[in-house]
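The complex appears here minus one protein chain, its other protein chains still in place.
Moving on, here comes subunit A:
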Amino acid sequence: MSKPKGPAKSASKGPGKGKLRLTVPEPSARPGEKTDFSFLKLSKAGEVARPAPDCAYEDTITLKDTLIRVLDEEHQAVGPWNPKASVDELRQGLRLMMLTRTFDSRLVIAQRQKKTSFYMQSLGEEAIGVGQAMSINQDDMCFTSYRQQNILITRGMPLVEMMNQIYSNTADPLKGRQLPIMYSSKKYGFFSISGNLGTQYVQAVGWAMASAIKQDTRISTAWIGDGATAEADFYTALVFAQVYNAPVILNVVNNQWAISTFQAIAGGTSATFAARGVGMGIASLRVDGNDYLAVLAASRWAAERARNNNGPTLIEWVSYRAGPHSTSDDPSKYRPADDWQRFPLGDPIVRLSKHLISLGAWSEQEHQSVQAELEAQVLAAQKEAEQNGTLISGEQRTAADMFDDVYEHMPAHLVAQRQQLGV
């Protein structure tokens, strides 16, 4: 009898280099250290070519690893992606970005004062939603995440109405049922925000398919963060968008962070998020999200492509989440405190204002006076909204509003439960 043998070795696979090990990506810096931003694939302003908006998706393959930028280091607009926007358009964009930031900072204070339970800023990401909202039609539908309040602001939803929702007060359009900032407004083409990440991405594609089925001219925009691209619905949406050539703009806002998790954990550093798009056969752009002119140019390109039945576009917006994830978050526990100051793409408001100053269409003085004016506007809206109640004042939507709208008509069991509560 021969000795029992161990498992046969596979000649073709060889011995390897020892034990296997698990890779768990880490950001280059933690609190007290300095982030090495060399992982960002950056391009010089004006350097990236601009294919025609009706190009084949293959013509965008190289764009997945470059960065479309218009504003150079001297704050001049250069290159083929220069949207050649008028001074008035740029001034309007700047004003809306400043309004968004002012609104955010005011509501963070309100949350600290316990007037509301919760808030989420978009500090540093103001250019993206404003620029895209300015590049599409008012009746195109936006399926956003919770960090595109600038789209509602751009589309003209009254600040008071937004605050009424945040305060869940007696005038809350969502009747106190939704967590603050989970806005919904058909009137302003802003789809109901859900807490469940990624779900709206495929819904946006369905909406666009419906528009195509009805031979309409409207398009939709889908919004997702870098972290949520790991959700299955992200890929589901890409498949549907490509298969049915849906008229949709698929936006990925890469702000580098998903709460405490660096975007490498979402798979973003080995291949760009734009690479997911071309990998699925979708025209894809990778754009400086803090360059308002690049946002305008790329959004117009994608909108034109969608509206002319040339299909969907995926846009990775490279930006940085400058503020805490939410009012429940403390970023100093997981990233360097000065990270935003060191982020190579800077602050979108500063960059656009310097560009306008270089054109002689803005000044430090005007900036200060517009800022003061916007603060007064937000404060006035806040005072008006607080007339309708806050968490502190206790004037809230009542339990009587709680049982409606579960179904179109209240079924018997809900009538009984409502009677049981005595409302």
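One rule holds in what follows: a residue touches a chain if its C-beta (ideal position, glycine included) is under 8 Å from a C-beta of that chain, and two chains touch if they have at least 3 such contacts; residues count from 1.
Heads up, the rule we're going with is that contacts and distances are computed from a predicted model.
Missing chain, UniProt protein name: "3-methyl-2-oxobutanoate dehydrogenase (2-methylpropanoyl-transferring)", from among "Phenylacetate-CoA oxygenase subunit PaaA", "Na+/H+ antiporter subunit G", "Light-independent protochlorophyllide reductase subunit B" or "3-methyl-2-oxobutanoate dehydrogenase (2-methylpropanoyl-transferring)".
The residue from A:85, A:171, A:237 or A:352 that touches the chain not shown here is A:237. Annotation: of A:107, A:181 or A:209, A:209 touches the absent chain (contact as defined above).
Between the chain not shown and the residues A:28, A:76, A:184 or A:326, the one that touches is A:184. Panel shows subunit A; residues 141, 143, 173-175, 177-178, 182, 184-186, 191-192, 194-196, 199, 202-211, 213-214, 220, 232-233, 236-237, 239-240, 243, 404-408, 411-413 of it touch the chain omitted from the view.
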